[in-house]
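Let me give you the structure first, and then I'll get to my questions.
Omission of a single protein chain aside, the complex is shown with its protein chains in their original locations.
Chain naming follows the written order as A and B, and within any one chain the residues start at number 1.
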Amino acid sequence: MKPLTTEQIRAVIAKGKFRDNLFKAIGVFCLAFALLVIVALIADMLLKGAERFTLDFFLNFASRRATQAGILSAWVGSLLVMLVTALAAVPLGVAAGLYLEEYAKRNWITNIIEINVTNLAAVPSIVYGLLALGIFVYMFGFGQSILSAGLTLALLILPIIIVATREAIRAIPAMIREGSMAVGATRWQTCHYHIIPYAMPGILTGVIIGLARAIGETAPIITIGALTFIAFLPPVPFSEIDGGGSAGLFDWVMSPFTVMPIQIFNWTSRPDPAFEVNAAAAGFVLMVMVLSMNAVAIYLRYKMRKNIKW
Amino acid sequence: MSANNASDLPGVSDRLAYNAMRNWKERLIETVLLAAAAISVLTTLGIVYVLVSESFHFFQNVSIIDFLTDTQWTPLFDDAHFGIMVLISGTLVSSGVALLLAIPMGTIIAIYLSEFANPKVREVAKPILELLGGIPTIVFGYFALLVVTPILQFFLPSLPGFSLLSAGLVMGIMIVPYIASLSEDAMRAVPMSMREGAFAMGSTKLYTAVHVVVPAAISGLAASYILGISRAVGETMILAVAAGMQPNLTWNPMEPAATITSYIVQVALGDLPHGSIGYQTIFAAGLTLLLITLVFNILGQWLRAKYREAY
Partner (left out) sequence: MQIHDTPTLKAEARNLNFYYGEVKALKSINMPIYDKKVTALIGPSGCGKSTYLRSFNRMHDLYPGNRYEGEIRFYPDNTNLLSPEVDPIEVRMRLGMVFQKPNPFPKTIYENVAYGLRVRGENNSRVLDDKVEQALRGAAIWDEVKDRLQEMAPNLSGGQQQRLCIARALATDPELLLFDEPTSALDPIATGAIEELVHELKKRVTILIVTHNMQQAARVSDYTAYMYLGELIEFGKTDEIFIKPQDKRTEDYITGRMG
C-alpha cells in the first residue's frame, strides 16, 4: 500500500466528520423525540382534563355521569394501599438488605437469597398479582382487600428496597464499622448507631422510588380482583357503622377499595368519550404524584453523590 | 468520682451474665434479619407453588399438546379451546414492535449521551430519562389508545381502533429510558484509556464509539436489551387498554390481539369462580409468561458471563 497523500487523508477525515455530525443530529433527534413524547403526554392530559380540575373532582365518588364522577375513593384507596405497602416493605427490605451486607456469611444460603433478589426484580408485575390471588386472597382469606393489595405491592417493591439498602450500606467505608467494633460495640449496636443512620438517605431514595412504582401499578391489583366501582370509603377507625356499632382500628385494611390506576383504566375503557376527560384528569393527577416522588428521589440521589465525601 | 472503688464495678459473674444476654440478643436480631431476607425466597417459592399447582389442575383437563399446538384460545366458550400460541403470538408481535423501536433508539441515545453530548446536556438529560422510566404504564395505555392510535390512523387509515402496532410503539417509548440509561452506564464504565487508544489512531468519535466503546460495553448493552425484552413481554396495561383483548392468532401488528398478560387482566375483571377451569387458565398463562421471561433472563446472564470472559 502506498502511503495516503495528504488530500486522501483529508478526504477520509472529512467523511468521518460528516458521519459524526450526522450521528449527532440523529442522537439529538432521538433524545428530543423521547422527551417530546412525554411533554405531549403530559400536555394532552393536562389540556384534555383541565375542565375537571375542581375540588369536586377530588371529593366525588365515581359515577355513571362523567361530569359528576370524581376520584375520592381512588386517591384515598391509593394512599391506604401505599400505607400498608410501606409498613410491610420498608422494615422487611431494610432488614433483608442489612442482613445481606452486614451479617450474611458467604455460603449457599446467602447465594440463593442474592440470586433470588436479582431474579425477582425481573418477574413481570402481573405474576405478583397471580401469587397474591392464590396466597393472600384465597389461601389466607384476606379477600379483595386493601391488605391484599398492600402486601402484593410490598412484595413487588421489596427487591428495589433491598438493592437500595445494600448499595447505601456498601458506600459506607469499613473504617466506620471497625471504629465502632473497636470500642466494643456489638454488630447490632454498630448497625443501629452507625450503619442505618448513615445509609438512611440512600434507603430513603430506594423507598420513594419503590413506592412511586407501586402507586402506579395496575396489573397486579386488577388481578387480585379490586373493584372498579366503589362509592364509599373504607371505615374510619372508631366511626359508626350503618348497621350499628363502631368500626375497629384496623377494619379499613379488610375493606374493598379502588386505586387511581384502576380508576383510570376503567374510565379509559369506556366507550363514552366524556369519560376520556375524566381519565385524562385522573391520569394527570397520578402523573404528578408519581413524577414528584421520583423527582424527589432523583434529587436526593444526585445530592448525595455530590455531598458525601468520607 | 469513685472510679477506683472496686465495689462500683460489676462483678465477674455479673459481667458474664451480661455477655450471655448480649450474645443471646445478637443471635435473636440476626435470626430476625435472616427471616426478613428469607421472605424474598418465600416469594419465589410462593410464585412457583401457586402457578404450578393451579396449572397442574389445569393440565389435568387440558393436554399439554393441545395447549401448545391448538390454534384457538376460547376457554370460556362451550366449545373450549386452549391454544396458548394465540396469546403468545400477540405477546411476541407487540414486544417485537416495541423492541424494534426501543433498542435502536435507546442505543443511539446512550451513545449520544456517553460519547457526544457535553457534560451539561448529560447531567440534565439523564435524570429526565430516569424520570420517564417511572411513568405508570396505565398512563401510557391511555396515551396509546387516545393519542397515538388516532395519529397513526391519520397515516394508516386501515388501522383499527385497537392494534398491536399502537400498543407496541408506546411500549417501545416506555422502554427507551431503561435501555438508554443502562447502556449509557455501561459505556461510561469503559475506561478512558480505551478511547484514547482509538483517538490516537486517528479515529473519529463515531468510529471510536461503534468500533471500540460499544464492543467493550457489550455485556452491559446486552443486559439492558434483556431487561427491555422482559419489560415488553411482561407489560400488561398498555396492551389491555390499547391492543384490544380478543384472542387472535396473528403475526400482523396492524391487527388487534390479546397477549398473555392482557388475557389475565380480562379474566380478572370478570367474575370467574375460584377453582373453575377459566380461573385456572390464567395461572397456566402466567406460568407460560414466567417461563418466557426466565428464558430471557438466563440468556442474559449467560451472555454477560460469556462477554465478561472475553473482555
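Operating definition for what follows: a contact is a pair of C-beta atoms (placed from the backbone, for glycine too) under 8 Å apart; a residue touches a chain by one contact, two chains touch by 3 or more.
As the structure is a computational prediction, the values presented were derived from the model and not from experiment.
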Quick one: jot down which shown chains the absent chain touches. A, B
So which of B:100, B:194, B:277 or B:303 would be touching the chain we can't see? B:194
Which residue from B:104, B:160, B:215 or B:278 sits in contact with the chain not drawn here? B:215
Contact residues on subunit B toward the hidden chain run 118, 191, 193-204, 207, 211-212, 215-216, 218, 310-311
Using the document's contact rule, name the residues of subunit A that touch the chain not shown here. 1, 3-4, 6, 9-10, 12-13, 15-17
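We take it that only the chains that are shown with their structure count from here on.
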Inter-chain centre distance, subunit A versus subunit B - centres from mean C-alpha coordinates, in Å: 14
Touch list for subunit B against partner subunit A, complex: 22, 25-26, 29-30, 32-34, 36-41, 43-44, 46-47, 49-51, 53-54, 105, 108-109, 111-113, 116-117, 125, 127-132, 134-143, 145-147, 173, 176-177, 180, 202-207, 227, 230, 233-237, 240-241, 261, 264-265, 268-269, 274, 282-283, 286, 289-290, 293, 297
Sort out for me which residues of subunit A touch subunit B in the complex. 13, 16-17, 19-20, 23-24, 26-28, 30-31, 33-35, 37-38, 40-41, 44-45, 91-93, 95-96, 98-100, 103-104, 112-113, 116-117, 119-120, 122-131, 133-135, 138, 155, 158-159, 162, 186-188, 209, 212-213, 215-219, 222-225, 228, 261, 264-265, 268-269, 276, 279-280, 283, 286-287, 290-291, 293-295, 298, 302
